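Here the complex is missing one protein chain, while the rest keep their positions.
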Amino acid sequence: MKVETALTRGEQLFPVRRVLQADGTLLEPLPDFLSHDVLKDVYRKMVFLRVYDQRCLNLQRQGRMGTFAPFSGQEASQVGSAYLLRPDRDWIFPTYRDHGAMHVMGVPLVNILRYFMGDEQGSRAPEGVNAFPISIPIATQLLHAVGAAWAGKLRGEDTVAVGYAGDGGTSPGDFHEALNFASVFNVGAIFFIQNNRYAISTPISRQFKAPTIAQRALAYDIAGVRVDGQDVLAVLTVMHEAIERARSGGGPTLIESVTFRYGPHTTSDDPKRYRAQEELEEWQAKDPIERLRRYLAAQGNWSDSDDEALWSAAREQVAAAVAEAEAMPRPSVDELFDYLYAEPTPNLLRQKEELKAYLARKEGGARG
Amino acid sequence: MKVETALTRGEQLFPVRRVLQADGTLLEPLPDFLSHDVLKDVYRKMVFLRVYDQRCLNLQRQGRMGTFAPFSGQEASQVGSAYLLRPDRDWIFPTYRDHGAMHVMGVPLVNILRYFMGDEQGSRAPEGVNAFPISIPIATQLLHAVGAAWAGKLRGEDTVAVGYAGDGGTSPGDFHEALNFASVFNVGAIFFIQNNRYAISTPISRQFKAPTIAQRALAYDIAGVRVDGQDVLAVLTVMHEAIERARSGGGPTLIESVTFRYGPHTTSDDPKRYRAQEELEEWQAKDPIERLRRYLAAQGNWSDSDDEALWSAAREQVAAAVAEAEAMPRPSVDELFDYLYAEPTPNLLRQKEELKAYLARKEGGARG
Amino acid sequence: MAKLTLIQAINDALRVAMRQDSSVVLLGEDIGINGGVFRATDKLIDEFGPDRVIDCPLAESGFMGAAIGMAVNGLKPVVEVQFDGFLAPAHEQVANHLSRIRHRSRGRFTCPMVVRVPSWGGIKALEHHSESIENWYLNIPGLKMVAPSNPYDAKGLLLAAIEDPDPVLFMEPKRLYRAFRAEVPEGHYTVPLGQAAVVREGSDMTVLTYGVHVHTALEAAEQAAAQHGWQAEVIDLRSLNPLDLDTIIGSVKKTGRAVVVSEAPRTGGFHSELIALINDHALEYLEAPVARVSGFDVPMPYLLSEDLYIPDAGRVLDAMQAVRTY
Partner (left out) sequence: MAKLTLIQAINDALRVAMRQDSSVVLLGEDIGINGGVFRATDKLIDEFGPDRVIDCPLAESGFMGAAIGMAVNGLKPVVEVQFDGFLAPAHEQVANHLSRIRHRSRGRFTCPMVVRVPSWGGIKALEHHSESIENWYLNIPGLKMVAPSNPYDAKGLLLAAIEDPDPVLFMEPKRLYRAFRAEVPEGHYTVPLGQAAVVREGSDMTVLTYGVHVHTALEAAEQAAAQHGWQAEVIDLRSLNPLDLDTIIGSVKKTGRAVVVSEAPRTGGFHSELIALINDHALEYLEAPVARVSGFDVPMPYLLSEDLYIPDAGRVLDAMQAVRTY
């Protein structure tokens, strides 16, 4: 017997939370924590993210960077999911597309650039910034988030750990195992799923049949919510609730942020093969940055010239970071061998010498 | 926001289906396909399974068999889940505990005995009996069931494939991936989950937090049902529905059969370490065989002497099968090497000769 | 005969196999309308439809396990794993099932399928996109393993793999996908599994390799000839299992010197097994220790350090020197 009741009601049970409409007007009064200063700061961060994301696409096309995964269109999720966390006491476990959230958490842009340029130093978050390196294998990092939150809980701390994934990231077994562990052990993990409707070329209809991702929460008896991923105020609001729940021992939350990436999956991808131009345009009309700008402007203390100044400041900051990143030396031979273990094994020391000797013969020891 | 609505209603949304009560009276009229002859046959099969299961426990204790996984207490699930399948056109993918279902599907008891005695020949189902070998790695076989049903569907056949698992089997990622694939591709797989409340020593409260397994169906937008696993008529009824659904293109079904194993997890296990005697007794009072016997007896054409004759016939058949299994020779050296590929590679032929030469030196070539 | 790149040859082989045998189905991520991230399945969905070119949910264990069920029930799945590192989530299905279904059931059930894995590094991709997965399965019996080095072999070996009655791990040198073109016959032909190719004859030393490093070895061999007048015999193993031991050992006995090349980490690579086999069958012919050219015992680095890690002709030449001047 098919249980029609809840199924076809996935969308009713999990309505999309929205605070700010596309025209920049509010649907509900803002909570206290969303002060005007916070909103401006959030706006500033979204602009900065948009600028550097677009810059990276260019750098890659110029051959100055390796494969890059852009998030433009998803800035509300990137900023909103990380903004309320404490960098030194909470944790994030990002995917290749969540470098925006990493930056919000405190990872300098230079690191992110170096990562995509192909230097492991880019994966080394500053001390005091609990941003785990990017996990490429889909959904694996959701379990790390469970473990990090759980470790905090066992020590009596109110750690929150956010695990990121996309719509495609709900399909691997680790997604299920992570939600189940978080449920059974009631840990303060937040699963922040950016449903941008495609996993590379695969549309969500090929990824799952249920109308929402949020309804997966029912399977684990945990909290679940859908949110308008183009509305940063809504994302901040649901994150605020999820963080409160986690800190107060209320357990995990599954958040489905309904969003869209404007660009290709990565710079190796051509979205025209699988996505219609109209779909893109439809989403661009709901742009998260423009939406917040309208609201700020309507409030009367955000002018066009403020805006221009902000965008050009962002461009300058990004240019400086790019220059800094490009000036950094290539990773050394020592770095290749010295970080696998706390102490390199005799075997690794032998191999390091072997490689150094070879390079010395070959190029006069130019590197390392 | 916690969606209270469906969550706390897992048990209401998925009430336990029951047809026959513990006292042997019906809750609803029997459907046509459950004729009196069928009921007697089902009863006979349950008795046979109980007899051989208990016999195997003894054989293992006498050192005449390796580790054995008994299912006593779960006969209604074993018989009810396989009884309505077509052995040559449908498929089953069993666990170590589903040799009862394998037997119902058409695997001779001798095979099952040889399997537990440690001979791969035991995993060779007869031609025309689509009973896959026992899968030990938990939940992996659910995906095979999806694939087998899918292959049939792609060829335009009305194949049904049943994948078996226990309550513990709902935790690995493969459970999730199997249900999701079956949902997305709408294949005729049936996931038959015997919730016997323990995974070795781990109680279901440590396995998942939701009140039911059946409600996992909500996550995939597929049919889900809970059934009284001590009531073979109910199991047959829900299987009948699930098979109809699968054959008619209605897609997969998740069945949670609520049951209990009377014995140890396997012969290596001591259930007294983790289970109270009262819990066992409570379930023994709901015995599936005794329940059907009461019904048959109440119908007036099943006497105590019919029953005694049936049990002693079963014991004789089992004794004959044990004798046959014990008379079989040990697997040969050729068997060890010849079945890995359709044609043994040169490497394997060399290794086979090496082993034969060694055995010839050692024991005069007694084996192989 | 058309000149095709290696990836075109793969695409061609898949098309030929699918036309010929309606039980061949493809499973993987983004293989349909997108034609695969490397375009191995380009346009196949147009000809064969979405029931045979199946875009799957993002779950490697899922489609590996489902493909096993399909193969057991009469289909011939060809699974594309998007990148080598993403075979890891399917490890349990591969190690504990795919490899042993025939053995376990004493021939009653079989699992004829092919797992295509774009393999190894050199394309400056992100982490986990450059692994030597052949060595994850070296010690797990039951999988045939094939690794072409050129378009002709790629097509012929893939067709042979698809027709093989047992599971085959088919490792494609992604770095060579578009590196060059070569003549590839139209229509059906096979290159049998288990036969190495002597791609350069020589009597001074034997170089054993496969996949992308056949080309590294050939480059080094030319340099050795030019610089030192040494003639290296370069053997393209093509298939790691079954392995053409006769050709390997015959050559080593002839030359008395051997270099093994693969880009996997040093410890526990197929190169180690080759040394062990030479020890078993030709030790007394060796004039020098077999030289190993391999990656190092660290993870494949991010792209700025790839060149430090991946063997180049210079390192192979050094190894040739080592075995020659021992």
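The letters A, B and C name the chains in turn, as written, and every chain counts its residues from 1.
By our rule, a contact is a pair of C-beta atoms (placed from the backbone, for glycine too) under 8 Å apart; a residue touches a chain by one contact, two chains touch by 3 or more.
Just so it is clear, the model here is predicted, and its values are computed rather than measured.
Every visible chain touched by the undisplayed chain in the complete complex is listed here: A, B, C.
Touch with the chain omitted from the figure is made, among A:Leu59, A:Met102 or A:Val146, by A:Val146. Within the complete assembly, A:Asp174 is the residue of A:Asp174, A:Glu256 or A:Asp287 that touches the hidden chain.
Taking the complete complex into account, residues 66-67, 96, 115, 117-120, 122, 134, 136-138, 168-169, 171-174, 199-202, 206-208, 268-269, 273-274, 330-331, 333, 335-337, 340, 347-348, 351, 355, 358-359, 361-362, 367-368 of chain B touch the chain not shown.
Residue positions on chain A in contact with the hidden chain: 91, 93, 120-121, 123-125, 127, 130, 132-133, 135-137, 140, 142-152, 154-155, 159, 161, 173-174, 177-178, 180-181, 184-185, 335, 339-342, 345-347, in rising order.
Mapped onto chain C, the interface with the missing chain covers residues 85, 88-89, 91-92, 95-96, 99-100, 103-104, 127-128, 132, 135-136, 138-142, 241, 264-265, 267-273, 275-276, 278-280, 283-284, 286, 288-290, 292, 296-299.
Criterion: only the chains that are shown with their structure count from here on.
Ranking all chains by how far their C-alpha centres lie from the centre of chain A, first place goes to B. Chain B and chain C have Cα centroids separated by 40 Å. If you average the CA atoms of chain A and of chain B, the two centres end up 44 Å from each other.
The set of chain B residues touching two or more other chains comprises 173-174, 177, 180, 184. Counting partner chains per residue, chain C has residues 56-57, 59, 61-62, 89 touching two or more of them.
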